[in-house]
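Missing here: one protein chain of the complex. Every other protein chain is in place.
Right, chain A next:
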Amino acid sequence: MKQVWPLRFRDLDDRRTLLADETGAYFLADGDFVDRYARDALTLPDERFLRERGHAFDRTGDLAHTAFLTRWSRRQHVGGGLAYVILIPTLRCDLKCSYCQVSRAPFASKGFDWDEETLERVLGFLDTLPVEEIQIEFQGGEPFLRLDHLEAVATFARRRFRNVRFVVCTNLQNLDDDILAFLAHDDVLISTSLDGPHQVHTRNRTGDTELTRTFHRNLERVIDLVGPDRVSALPTIDLEDPPDPEALISAYEAFGFTSLYLRPVNYQGFARKNHASARSSTDWIEYYGGFIDTLIARNARTGRVMEEFYLAHCLRRILAPGVDSHTDLRNPNFPSGANAVIDFDGQIYPSDEARMLARIRQVDLAIGNVTDGLDPEKIAVLAPAHINSFDPDCIHCPYQPFCGTDPIDDLSRSSRIDVPRQESWFCQRHLALFDLAMELLYSREAAVEFTLSRWLGLEALPEALRPVAP
């Protein structure tokens, strides 16, 4: 054997080390294997194992070499052709959630909506995007406060793009006939917040049990109207008083949801003042791990399958390239007009978090505006931080091919983007997530295998997904 492709490694515990190459092909080994690898003293069985699993090649152009190049290139590629644009037609909202990450504006305030000119320019900007497929997400504020803007965008986009989908991120506090008519279109999806049991939702979001009841009624009503497949919900977790996992899952099941996306309070906006715990990652990791344990045990007990979206997504990214549907976890994730946020004032940001930083005047990360267009210099400054492939810490991490970057969150928390990765919230959170995903993949517990195979759409978990070196 001539060559073994470079392997990165990380101890899962004191007996087991996870190794992976740059294509994301991974395996478990004991410390002795790592020692032999590091000292260039691999045995024949070691070499056979590495060769069979595509970690080695004999010469340039042989099948193992060509296959590795293919797998490697697919890990560098994020598919084009689909735009994902977030629009903020208004920053006003009729709720005042304690963890509001966007520092929403009060319901009656002035100057926080697109005016007609901004609307026209937003449509003009969308028209310039070099794509035929687009997903447009309406955020706020509460976007339904400006249903007229939503309708104008929808009418335009349905004409302009071959394939279009809309997601309205709404608090569902107020429904009327016009809103219901908008939601009845097949290309409109709803994303809302359901923080779990009644009291938790009231404390975090509505501050009023009657308002919570209204929300529950409205949620049932839209699910009846459009079916559960077009409605998603996510709980935002306040770690100072987190919901009991069983109660949280029950609240989701009660509405017929089969997936939820557990989201920590974002360290942005109001949350900075009201939720100091959002700074630390250890509490989150502990709660999240406990939640997943509960979920897996519950799935096995009930035979129904609830998915935690983000962990399932991370698993899918481990197993295959091209799982890039979630814009928060991609590599590379360069800012562009096709993956942007247009704020209430027409400013264009690379991500939702970037607009939040501008909002609290920490740093202006706008990459343009709808009047002057995109600013290529600004994009060029931001781009290098949006790829992990050359980061001096990430290149030693076996999870690098599956992971991403979040320089905006780094800026938000540390006021710089060059903190050692392991000190950043993004890295700590994702190391824990991928460690957990690997633990589960290699688990022999029937309950774990049941949940994982269902999340992955498989009848059984294939043995080949958990290779172990000799």
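Convention: a contact is a pair of C-beta atoms (placed from the backbone, for glycine too) under 8 Å apart; a residue touches a chain by one contact, two chains touch by 3 or more; residues count from 1.
What we mean here is this: contacts and distances are computed from a predicted model.
Of the names listed as "ABC transporter permease", "His-Xaa-Ser system radical SAM maturase HxsC", "ATP-binding cassette domain-containing protein" or "Succinate dehydrogenase iron-sulfur subunit", the one that matches the UniProt record for the absent chain is "His-Xaa-Ser system radical SAM maturase HxsC". Touching the missing chain, out of A:323, A:338 or A:447, is residue A:323.
Listed residues A:64, A:122, A:354 or A:385: the one in touch with the omitted chain is A:64. Annotation for chain A: contacts to the undisplayed chain at residues 25, 53-54, 61-67, 70-71, 74, 316, 319-323, 453, 456-465.
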